[in-house]
Every structure is written in structure tokens, then in C-alpha cells.
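Missing here: one protein chain of the complex. Every other protein chain is in place.
Chain lettering (A, B and C) follows the sequence in which the chains are written, and residue indices restart at 1 in each chain.
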Amino acid sequence: MAIRTVVWGENIHDRENETVRSVYPEGMHAAIAVSLNADPSISASTATLEQPEHGLSAARLKETDVLTWWGHKAHGAVSDEVVQRVAERVWEGMGLIVLHSAHYSKIFRKLMGTPCSLKWREAGEKERVWVLKPNHPIAQGLGESFIVERTEMYGEPFSIPEPLETVFISWYDGGEVFRSGVTYQRGGGRIFYFSPGHEVYPIYHDANVQTVLRNAVKWAHSPAPAWSGIHNAANVPVDKAPEPISQKGPRLHAPGEAGYR
Amino acid sequence: MAIRTVVWGENIHDRENETVRSVYPEGMHAAIAVSLNADPSISASTATLEQPEHGLSAARLKETDVLTWWGHKAHGAVSDEVVQRVAERVWEGMGLIVLHSAHYSKIFRKLMGTPCSLKWREAGEKERVWVLKPNHPIAQGLGESFIVERTEMYGEPFSIPEPLETVFISWYDGGEVFRSGVTYQRGGGRIFYFSPGHEVYPIYHDANVQTVLRNAVKWAHSPAPAWSGIHNAANVPVDKAPEPISQKGPRLHAPGEAGYR
Amino acid sequence: MAIRTVVWGENIHDRENETVRSVYPEGMHAAIAVSLNADPSISASTATLEQPEHGLSAARLKETDVLTWWGHKAHGAVSDEVVQRVAERVWEGMGLIVLHSAHYSKIFRKLMGTPCSLKWREAGEKERVWVLKPNHPIAQGLGESFIVERTEMYGEPFSIPEPLETVFISWYDGGEVFRSGVTYQRGGGRIFYFSPGHEVYPIYHDANVQTVLRNAVKWAHSPAPAWSGIHNAANVPVDKAPEPISQKGPRLHAPGEAGYR
Partner (left out) sequence: MAIRTVVWGENIHDRENETVRSVYPEGMHAAIAVSLNADPSISASTATLEQPEHGLSAARLKETDVLTWWGHKAHGAVSDEVVQRVAERVWEGMGLIVLHSAHYSKIFRKLMGTPCSLKWREAGEKERVWVLKPNHPIAQGLGESFIVERTEMYGEPFSIPEPLETVFISWYDGGEVFRSGVTYQRGGGRIFYFSPGHEVYPIYHDANVQTVLRNAVKWAHSPAPAWSGIHNAANVPVDKAPEPISQKGPRLHAPGEAGYR
């Protein structure tokens, strides 16, 4: 079965800003979904902020293998309830691809546990993305580096936890560097952050960038059953201990009582 | 100057439960503070849930090098504002020691980005804490293992991110294992989670446990200046780029405009 | 195409020790290969110490996707040249599964950069292997734990580098714990160490252990092209720099000269 992928877009600049509209007439989310669907092993649909529940109902998320997230202007408008719901699905095993300015999205900061801040400059300068792990699944089909001709600079320090893997580091005309592709695991879910993607440039039309996104979806997909128990602190009664033991000393909880949370 | 340490305690069972009261007549937080103050390089005071701002005003946190956190029954009663304030200080460089049932505290889950759930059993069984890194600063003064004679079992899977270091793993009479001492870094702050510490047993009176806590405070203390810039995404104007560049192509933000957040 | 897997066995106790011979009449390597071949996506053959080049010629390794390694008595008899050859293939992308007493093999110690020592006891005691990551590819098809009824105890501290992932931790009757399943990446190659497998017990006939081995082979297999450049420090001549620069200042090497090694 194809990897059920939802491409989430904030869809504000896409409609309100003339430059962005001219680059992505159907919205960035639509352009990303088209590029993902070019791979027959991926089945991508879209969801946007203005939809009910931002297009991310519990029922839909349950049927989602990988979610990609692009937001910029309206991080604060995303409901905490939906953010929690997305986080829970990541913990259960859903993959998450976090794009560009979504470094500041509620969902990424929640999963990282850090501010996820960085330096930035919007000068249309050149970015060279270097591949650190040539045989990483996310880097397949790329050369040793690729160029994003006009980009927004994102510079270090990027206040993220130490990544599981640093796949890409970017060089900028203006003198900065940035860890532009990093991976994490949170519970059962794989997470990939990828920084190229400023909305006023045609970055999601770039062949290398599209290759990265398709690779990332396939990498983030977990075929294992959902880790459904991850949300609970399960009591193991004394008579169900793996090794036979007997109750000793005082206790706080009556037998069968739930733990505090 | 001594390490300015605040021992935070929920202080509910300590007052309301007769068993806990008999073990810790002044409260667990007081007992922990006394054991920390036995080391002249540490200066520990206490704070509790029922105090204004839970005893953790911005002014006090600013003067705090390391915070220890014990909570169990009332995680939900801790205000989100104080949790955010504590997180911000950790990101700036304050150390954080998370104790026992605080695996489920708001602050630990916020910094980890995972559910932090586990298995548990309150049977007064024996726990043997194994030292995996004999020359780690937190393990100094311990043998190859030490025993907590009566403990609450905490069992794997413990849904935390992969630790920076696994310092201790515990063995239980009843057949389970647990990563009982793990370290993390979040922004500028070092974090140590340590699982022994169930309130109905005299665990914080144990000499080995006290050694761990004193070591952990010293390990978590960062003498560096606070990483105050960690909260901001700083714009680097085009004319302040490290290498000379000129503006190219369209842009979203007017010069000098703040970024979105 | 099936995953081309070579099961390497020392094949000494298998022939010389009556107990081992009775448990594994064809040798442990043969038993492991049979259990791997039960999965149609794996194509496993065997190689042993006494063969020319220990059965690991350059030509054969080049056609190998995943290598499993079991050794105990004769680590020192493995030629350094073959060890180097295996390491080079791991760096290029070949997966490596390191079994039981191969914690002390030349190849594992070479790839880890640490002594890889541990505690041990041969008492036929019970081992309970706990799954820390229920949806990890290597843990698929297992319960929350499984039992190895009679085992050799391997105890912490296990002097390995901090793992990329800790998948299993074992509990022993005698009171010890051990990180019994850990993953690493070295260059392009994935490495999995799995501790159960003492030769006098029928551990490789156990269904759960066989499930782990099949999962591990599939997890360790990299479909990407070999990272062939990993062995070289490539000079980038000044006129081939990604950005135009000119030679400045003195230099050590004449143009076109190879670097030192």
C-alpha cells in the first residue's frame, strides 16, 4: 500500500501575497503534494489551517503514515488540541517532516523541547546544501551538494537538541552555515527537519528539493503497528510480576488504583 | 561561590500521608536540601507547590544555578506559566534534576517532547542500581552497584528520547529493568533524570542516593554566562552579513521588520 | 533481490565440544543460516574461520549486503587483513550483526574504538530480554519481553560507546543487567550487537532469537549504492572550488600532489 501522506500548509501567504501566489498558484501544499505523488509508493493529499480542525481530524490522522508541515505567519493560530493530537500520532509511529519556517511551529517545538530559534536574512542569496551521509536514505539521488539559487538564510546557532543524525549542512553566500537536514526519533515516530523552502522563491519546484522530500517521506514511514501503549503508565500488579514476589512494606496506592498523572 | 540550588517539592503526601510524614517529618524537599547542603560547594534552599508562584518567581529562578524537581499527585496543579519560566531558564543554562515520579511532571515532558510513560508496581521490592559509567561525575563515590532495599518498580519501556548518556540501569526483584539515571542537554541546560525516590520509603535518607544527588547538582551546574539569545530568532540585515552580499529577488519582510513567531 | 547475507562462524566449539556439537550438529553458523533463510527476503550462506581467507574474500564481501559474526575462542586467529577488509565494507554500507561473545572480536572492537569488555558468568541462569522500542524494526513480532531460559550472564558495565539506539536490556536471575541489543552506524554501515547466544545452550533454536536475527538482517541492509569514496581524502584543486577563489599565501603541497596519510 502506498504511504498515506498528508501535506499540511498554512496557506496564508500562498493566497494573500502576490509573489507567493505567482510562484505557487495552487498553494505550496499543493505543489509539494504533486511532487510527492510523482512517486507511486507515496499517496499524498493536503490539509490547511483554515479547514475545520485544520484538516487534521483524529480520524484522518489515524489513517496517516507521514505528515509534512509548513507554517510561517500563523503558528499561534494552530489549536493546541490539534498540536497535541499530532504529537500523539508521532509518538505512536507517524512520521513527521518539518519544513523551513515550521522550525517555529508549535508541533516542532513541542517535540524538540527547545526554542528552535535561529538567525535569518531574506536577501535572495545562494545556499549550497552539502550531503554529510551519502548513503543515507534521505540523500539518495543527490550529488555531493546541491544549490538553492535564491534562498532565505537560516544561520546557527539553531537551538535544537543534538540531532540523531545530521544529514545536510548548508553554506550561504553571506557567510553563515546551518544544519539544514537533521533527524530525530520521538517515541515511535521519525522526524526530519529540512530548512530550504522560503515561500517567495520557487524552492519546492526544485528537482533536488523534491527528491529530498520524497526520500524523507519514505524514510519517515514506519510499517510497524502503532505503539498504542506509549500514552499510559501501566500498573503491573504484584501477582503479575514477571518473577514471583510478595508485597512488602507500606504503599501509597490501594490495589487496582490508577497512578497519578 | 556555592552552587545556588533550589529543591522543589510538591509537598502534598509529605503533609497528608501518615507514612510519608513519618519518614520525612519536614517534607522530602527539606530532607533533600539538608543532604545537598552537606557539601559546602552547594547552597540549597527549598520551594513548594503551595507557595506563591510555587516558590519559583522569575527573580528567584534568575539566581538559581540548579533546580531539583519532585512531584507526583499534583502535576496538573503546576501553572503553565511557571513551567514555561523554568524551561526558559533551563534553555539559558540552569541545570535540572528530575526525581522519581516527576517523570510525568509538566516540565520534564515539555523538555523531552515525549510521553515519558513507564510501567510501575508498588511492592516494596528490591532495586539494584548498576553503574554503567564508573568515572562519570554523577557516579563518583559509588561502588559498581548499590541497593535500594524497598522501592517502587519503574519498568521499561520508558518513553523518553534516546539519552545523551545512560549512567544507571536498575534491576528489580520482580523481573523488570529500568534506565534509572539518564542525561540530556536542552539548549544551554543539563538535565539528569534519576528514578529512585518513592515517598513511602526512606530513599532520600540513603547514603548512595544522597551521593548521586550531590554529584548531579555539581554536574548540572554550568558556570558559563546565561545563553540569553536562545529565545530569539535574530534578523541579520543584508548590510550586516558576515560576507558582503546584495539584496536579490523578492522578499516577504520589509527591512527591519520582525520575523513571525 | 533477496538480501545477500553471510553468516560467519568460528566453528571451533561447534566441532570440538561435545555439548555444543549435540546442540548444533551442523555448527552454529549453519543453524543461524537456516533460520535466516526461513524468510524469503533473505538469502544466507555461511563462512568459517578455517576456510581460505576465513571464507571472506574481497570478491565475496563485495557481493555481501549483511554479515553476521559469531566468534569466541579464536578472535586472535582472525587475520588483520580480513578484519580490515570487513571494516571497509561496513564503511561502504554493508550491515554487520555482532553476536554474543563477538563483543570481543577484532572487527567489533575496531569499529567501536573501545575495549568492549563486560562481566560474565556461566551458570545456566534465566535471562529476560526487555524491549525498549516496541516499534523498532528489530523488535517486530516480539512481546514486551522474552525469556532465554538458560544463558550465560553478560553484565554491565559494557564498555561500548553510547549506542545510537538501545533496543533491548536484559535482566538476569543472578542480579545483573545488560544492554543486550544496541545499534551503531559507522560510515555507511549499520551495526547491531545482540548478546544472547552462548554456545552450550540452544539459544539460536529459540523462536524469539530467530525473529530478532531476521529483523536485524533486514534493518541492517542498506539498498543505497556503496559509499565508495569514504576511504579517500580527496583534494579539491583551487580552480575546482565550488565558489571562485584564488591561491593565497604559502602552501605545503605542490599542485596535484596527493595528501599525506
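Everything below uses one rule, namely that a residue touches a chain if its C-beta (ideal position, glycine included) is under 8 Å from a C-beta of that chain, and two chains touch if they have at least 3 such contacts.
Keep in mind that this is a model prediction, so the values were computed, not measured.
Summary of contacts with the chain left out: across A:Gly175, A:Gly229 or A:Gly249, the touching residue is A:Gly175.
Only one residue from A:Glu50, A:Glu81 or A:Glu156 touches the chain missing from this view: A:Glu156.
The residue from C:Leu118, C:Val182 or C:Val217 that touches the chain not shown here is C:Leu118.
Remark: the omitted chain is touched by one listed residue; of B:Gly71, B:Pro115, B:Gly188 or B:Gly259 this is B:Gly188. One chain is missing from the display, and on chain A it is touched by residues 128, 130-134, 144, 155-158, 162, 164-166, 169-172, 175-177, 179. Interface residues of chain B with the unshown chain, by the touch rule above, are 93, 128, 133-137, 140, 145, 164-165, 185, 188, 222, 224-227, 229, 242. For chain C, the residues touching the absent chain in the complete assembly are 13, 17, 19-20, 72-76, 87, 91, 101, 104, 110-115, 117-125, 150, 153, 155, 157, 159, 161-162, 164, 173-176, 184-187, 198-201, 229-238, 241-243, 245-253, 259-261.
Basically, only the chains that are shown with their structure count from here on.
With centres defined as mean CA coordinates, chain C is found 31 Å away from chain A. Averaged Cα coordinates give chain B a centre that lies 36 Å from the centre of chain C.
Shared interface positions of chain A, i.e. residues touching 2 or more other chains, are given as 164, 185, 229-230, 242.
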